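Yeah, one chain of the complex is gone here, protein chain that is, but the others are all in their spots.
Order of writing sets the labels: A and B. Residues in every chain begin at 1.
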Amino acid sequence: MIKLLFFTVSLTPAATLLGWGEGLAWPLFEGVRLTLDLTPLSAFFLLLLAMAAPLVALPMLRGTADSPAFVLFGLLLLGMQLLLLAGDFISLFIGWEIMTWSSYLLLLRSARTDLETAQSYILFNLLSAFLLLAAILVFYRFTGHFEIRTAAGLTDWQEILLALLFGLAFLTKVGTLPLHLWVPRSYDQAPDAFSAFLSALVSKMGVYGLVLLPTLFPDALAGLLGRLLDGPAAGYLLAWIGVVTSIVATFKAISQEDMKRLLAYSSIAQLGYITTAIGVGSSLALGGALYQALVHTLVKLLLFISIAGIVLRTGQRRFNDLGRLMERMPISFFGVLIGIIGLAGMPPLPGFAAKYLIFVSLLDARWLLLLAAMVLASTAAFVYCYKLIYAPFLGHANSASAKTATEAPWQYLVPQLVLMGLLVGLGLFPGLGVRLLIDPVLIALQMDPLGSPSWGELVTPYGGYDGVVLMVVFGTAFVLVTGLFFLLRGRMRRAGSPYDLSYAGEVPTAETPLHYGAGMGRELRRIPLVGWILRHSTQGFYAALVRQTRTAAELLSGFYSGNPQAWVLLAVLVFALALQASIGGI
Amino acid sequence: MLEFLDSPRVLHGIYVLGSLTLFVIGLYGLLAKRHLLKILISIAVMELSVYLLFVGLATSPGETAPILSDGLRAFAGMADPVPQALTLTAIVIGMAVLALGASLTIQYHRLTGNADVTAMTELKDS
Partner (left out) sequence: MALPLTPIWFVALPLLVAFSSPLWARLRLLMPLLLGVPLTLLVLAIALHPLVRTAPLVETIVIAPPLGIHLQLDSASLLLIALIGLASALVAAFLWLGDTEAHLRGRRAFVLMLLLIAGCNGLVLTGDLFNLYVFLEIAGVSAYALSALRQDAPALEAGLKYLIIGSVAAVFFLFAVVLIYLQTGSLSLGAVASSFGEIPGPMQILIGLLMLVGLGIKAELFPFNFWVPDIYQGSHPAVASLFSGILVKAFLFVLFHLVFVLLADPEVIRTWLMGLGAATMLVAETVALRQQDLRRMLAYSSLGQVGLVTLALGFGSEATLAGGLFHLVNHTLVKLLLFLLAALMLRHLLSVRLADLAGLGRVMPLAAGLFVLGALAVLGLPPLSGFVSKLWILKGFAEAQVLWPIALILLAALIEAAYYFRWIKTLYEPRAQMQEGRPLGHWVYAPVVLLAGLLILLGVAPFLVQDLFIEGAQSLLARDVNLEAMLGARP
């Protein structure tokens, strides 16, 4: 009964999206009025929310009803809707904060969450929130209102200050370098189904904010510092932040030994692409960013839910403890397969369309160095994608639980199937996605729509492709290769002979702990730059910050000595000094 | 010979000096003594110095106490009655605080066996 109610609650974003009438308003107090309204941009993100909420809610329904978690999830949905519908900054902030604390409390529902993770999650997110509040107040000071609309008549430095504050706030939420410390830990340790929501949606709210930024300032980022090559100079900085984030996070992801941590780093990397695209700021780039946001939401939901199913059935998260699950969990296998194809941005799935748009926009801005760096990151991403399918599903089962696992329960499978369907459908018809979802937003942002001649086609000034054709080609190739494999399999089995190298030593049996992917990524440390990146982290800096604060606390607590005479002495001394200072000064 | 003492300025100066000395003595006791009762006494001395200052400065030489009796019906040639009344009230209050303090000290001593202010370390930052 509670479960049913909860599932209904998870449908509310969809209801809001479909049933939204005219704007709402709620007077908060003197001079502050909350207004809610649905714009095309917020409708886009609300659509993501509406799609994801029930899909994440379904896995949460399994087992005994965890009513506090249900309530918190409901609050989280409420906060996010408020955030997206906000017509003024105060509502935006309220939604932002409700989202922050309810997601934090949900994070605590996991028994694995440790103190450092919880603290880093809440502190970084509150830092982001307070930066946002500071930005809002500065905005208010300059303009005298809280509404989210173009701020006219600001001087240059005012715009830069505002863009900096807002930008930092949203970038923290997105988790770009060097503000990403909280991301891998919390995605890793959160309850399994909830990780999907964190990665797929909560981080998207930062993206929403970043996309809002250009609407706030009339000339977008171009107005701030002028132009560089064919793009805005301020955006160039942002784009580099994004690219560096994706490169570092990609390499970090490759070297992970834990499925959820790998996904967390890959999430950071993917959001790095989006940041880059927003930095470019052209209509192509924003289209790409939105498309990437859409695809990333679907893909990460799919992957995290599939992985959650594996964790549920095996209790293992480390690659080395898994293996050979393909036969035991075939649907999850296909889920992960489709997921990584989308994640890697390979055709024919829509991840390709998104990346294509971003690449083309970089080309258009003639930021070729960035383009090269991004290609590097997205190529390296293949490696971790490969690891994700290879390590759990193929090879050799390495733990007792991996040997006896069964397919995930239906609560996990239904979302997977739905998401697979959506991804394939979107891959077939990339033009449909552009027409239905991206173009209305771009038009609302006063940019040129991307347009597409038909549902199946994606076109850009630099060429395009037809999704249907591509899908047919790839589908045929897949069927052919698989068919050939199964046909030839009988003969391939005989390939091993007593003269093979493996017979030189002992033949590994099913009991031997053996993993083909073991130590993968270890060799990366030998590559000069990559090794340096992998060895370093921002953790030391933040740990030092914490240490300094503790020392300060200890020093200051010396005042609170517990000896009344010291209190009186201090009071008298302060009194005497103040007296001396003020009367002596006269 | 000592008539100059009767001029209000000098007299008030002496009162100020005297009460300030008392105040400082009280403050010294408060800061330097470790026994709880001595600290309470020091506080009482500080309060006393303030009362003395008040009454002293509010009275000019030659004025009598503002008590209406024996046929006196008006406040003529008398000191300002307000400070005297207020001081009386303050003394009563100070008395009450002192009594409370003394009783707490006694209870504390009975319970723990010490009356040293620096030995009160049950409550502190951990």
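Here are some notes:
Criterion: contacts are C-beta pairs under 8 Å (C-beta built on N, C-alpha and C of every residue); 3 or more make two chains touch, one makes a residue touch a chain.
Nothing here was measured: the structure is a model prediction, and the numbers come from that model.
Touching the missing chain, out of A:150, A:404, A:476 or A:549, is residue A:549. Check A:38, A:98, A:212 or A:325 against the missing chain and you find that the one touching it is A:98. The set of chain B residues touching the chain not shown comprises 30, 36, 39-40, 43, 46-47, 50, 53-54, 57-58, 80-83, 85-86, 89-90, 93, 96-97, 100-101, 104-105, 107-108, 111-112, 117, 120, 122-126.
As for the chain not pictured, it touches chain A at residues 27-32, 68, 90, 93-94, 97-98, 100-101, 104-105, 108-109, 111, 113, 115, 118-119, 122-123, 126-127, 130, 133-134, 137-138, 140-141, 549-550, 552-554, 556-557, 559-562, 564, 566-568, 570-571, 574-575, 578-579, 582-583, 586.
As a working rule, only the chains that are shown with their structure count from here on.
Centre-to-centre, using mean CA coordinates, chain A is 70 Å away from chain B.
Interface residues of chain A facing chain B in the complex, by the touch rule stated above, are 557, 560-565, 568-569, 572. The part of chain B that touches chain A in the complex is made up of residues 27, 30-31, 39, 117-118, 120-121, 123-125.
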